[in-house]
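Note that this complex is displayed minus one protein chain, with the remaining chains in position.
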Amino acid sequence: MNRRVLAVGLLLTLPLLGVLVAGLGRDMTVRSPLVGRPAPGFSLRPVGGGTPVGLAELRGQPAVVNFWATWCVPCYQEHGVLTRAARALEGRARFVGVVYEDAEENVQDFAREHGASYPSLVDPDGRTAIAYGIFGVPETYFLDANGTVVSKHIGPLDDERLAAELRKAGLRP
Amino acid sequence: MTSPARLAAFALAAVSLAGGAAAQQAAPAADARAVVGAPRGRPLAGAELDAVAHDVAAVLRCPVCQGLSVADSPTDLARNMKRQVGELLAQGYDREQVLAYFESSYGEFVRLQPPLRGVNWLVWVAPVLGLLAGGFIIARSLRRAPANAAGAEPAAVDEADDALAPYVLRVREMAYGWPGGDPPPPPGEGKA
Partner (left out) sequence: MTAALGRTLILLALLVSAAGAVVAFAVGRRPTVAGARWAERFAYAFAALMVAANVVMVYALLTHDFSVSYVAQVGSRSLPTWVTIVSLWSSLEGSILFWGLVLGAYVAGATWATHERHPEYAPWAIGTWLACGTFFAFLIAGPAQPFVTVPNPPADGPGPNPLLQNHILMAIHPPFLYLGYVGMTIPFGLASAALLSGRLGPDFLRALRTWLLLPWTFLTVAIVLGGWWAYEVLGWGGYWAWDPVENASFLPWLTATAALHSALLMERKGTLKGWTVTLVMATFLLTILGTFMTRSGVFNSVHSFTQSSIGPTILVFLTAALVWSVATLALRVDRLSAPAGGFEPKSREAMFLVNNLLFVLFTFTVLIGTVFPLIVEATRGVQMSVGRPYFDRMAVPIGVALLFLMGVGPALPWGRATGAEARRVLLPPLFGAAVANLIGLALGVRHPWTLVTIALAGYTAQVTLVEMVRPLRQRMRAQGERLTQALEVQVRQGRRRLAGYVVHGAVVVIITAIAVSSTLGHSREVQMSRGDKVELAGYTLTFLGAEPVAEPHRQSMVARVAVERGGKSLGVLTPAMNYYPNQREPVGTPAVRSSWREDLYLSMVNVDPGRQTLGLHAIVKPMVAWIWGATAVLGIASLGGLLPPRRRREEHGTVAAPAGRPAALPTSR
C-alpha cells in the first residue's frame, strides 16, 4: 500500500466530492442584495403621460413595485391579482408598475383591454430595472413605509402570497 | 378647491414636474452617488472612455445570459448596463465604484472576476500554490549534478565499460525491443 498515493488521492477527491454534493443541494434562484436596504430612488413618467411618480410619493405606506411587460405570460397571470388588490387596498398601500423592455403602445393597448388600477411607469434605458437588479419579469419588490426593501418576489404573484408579503411590509389589517 | 389651495397645488405640480425632470435626467448620478459615494476618478471622454468602458463591461456578468460578459452580450439588459457604465465613467466614477454600483443591485454574482473578500482569495492563490508545489516536486526529482562529469551514463545500462554502454543499449533495443534496455518481467510474476 503506497500511503503517499492514498493520502494525495483522498486529499484531492474528498473535498471535490464534498463540494459537488453541496452543490446538488443548493438553491438555484439568485438572491437580491437589496433586501433590508433603502430602495433605490427613481422618478418616472407614467405611460400615457402625467406627473412623474417617484419613490418619495410612495413613502408613508407599504408599497408594491412590480416590474412587468406585455410579452410576459406570467405577468398577464398576475395582472388580475395586482389590479384587484390595488383597488381593495386604496389608501393603505401603493401599487406601481415599471415597464421592462416594452413599448408604450403595447402597455396602453394592454391597459385598455384588461384594465389598470395603478400607474405603470416608463423606464427609459432600463435604468431603474438595473438599479433594482432585475433579471427578468415579473419581479416584485415590497417596500415598507420608510422606503426600505422588505422582500423581493420572483415570478407571478397569487392572492395569498401578495397578502403575506404585504403583511411583512407592515400592512395593518 | 379653494384659490390658495389651487395655487399651492399648481406650485407643487410645477416643482415636482421640474424636479421630476431633473431627477430623471440626473437619476444615474443621484442613484450612484447614494450607493457608492462621490466620484473618485476623473471624467473620461472619447476613445479613452470607449476603451475603459469596454474593459469594465468585460468583467461584468450579463445577468440574463449564461456566463457572457456585458461587453459580449447582445441582450437589451446588457446594452443598457453597458450604456450606464459609459455614463458613470464619463461622470468621473472610477472602475471599482462602477463595479460596486452594479454589485449593489445584483450582488457579487454580477462580477466575473472574484473580488478579494472572504474565502475568495483561495481561487487566486491556489494556482500559485500549485505552481510552487509543482516546482518543489520537480526539484526533488532532479538528480544533482554529478561531481565527475565523465562517469555518468544512462541508468538502465549496467555495463562496466562506459564507452560501449550506448552501443550495448542500442543493440538490446534493436534485438529485443526493450526500450531503455530493460528486460520485461517474466510471465507469472506480479499476478494476484
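Letters A and B mark the chains in the order given here, with residues in each chain numbered from 1 onward.
One rule holds in what follows: a contact is a pair of C-beta atoms (placed from the backbone, for glycine too) under 8 Å apart; a residue touches a chain by one contact, two chains touch by 3 or more.
For clarity, every value in this text was computed on a predicted model and none was experimentally measured.
Across the complete structure, the visible chains that the omitted chain touches are A, B.
Even with one chain removed from view, chain A keeps its contact list with that chain: residues 1-3, 5-6, 9-10, 13, 16-17, 19-24, 26, 28, 30-31, 71. Remark: the residues of chain B touching the chain excluded from display are 58-59, 61, 66-69, 72-75, 107-114, 118-120, 122-123, 126-127, 130-131, 134, 137-138, 141-145, 149, 152, 154-156, 173-174, 176-180, 182, 184-187, 189-192.
Convention: only the chains that are shown with their structure count from here on.
In the complex of the two chains, the chain A residues touching chain B come out as 30-34, 37-38, 40-45, 51-52, 54, 101, 124-136. Across the complex, chain B meets chain A through its residues 13, 16-17, 19-21, 23-24, 27-28, 30-31, 34-35, 63-64, 76-77, 80-81, 83-84, 102-109.
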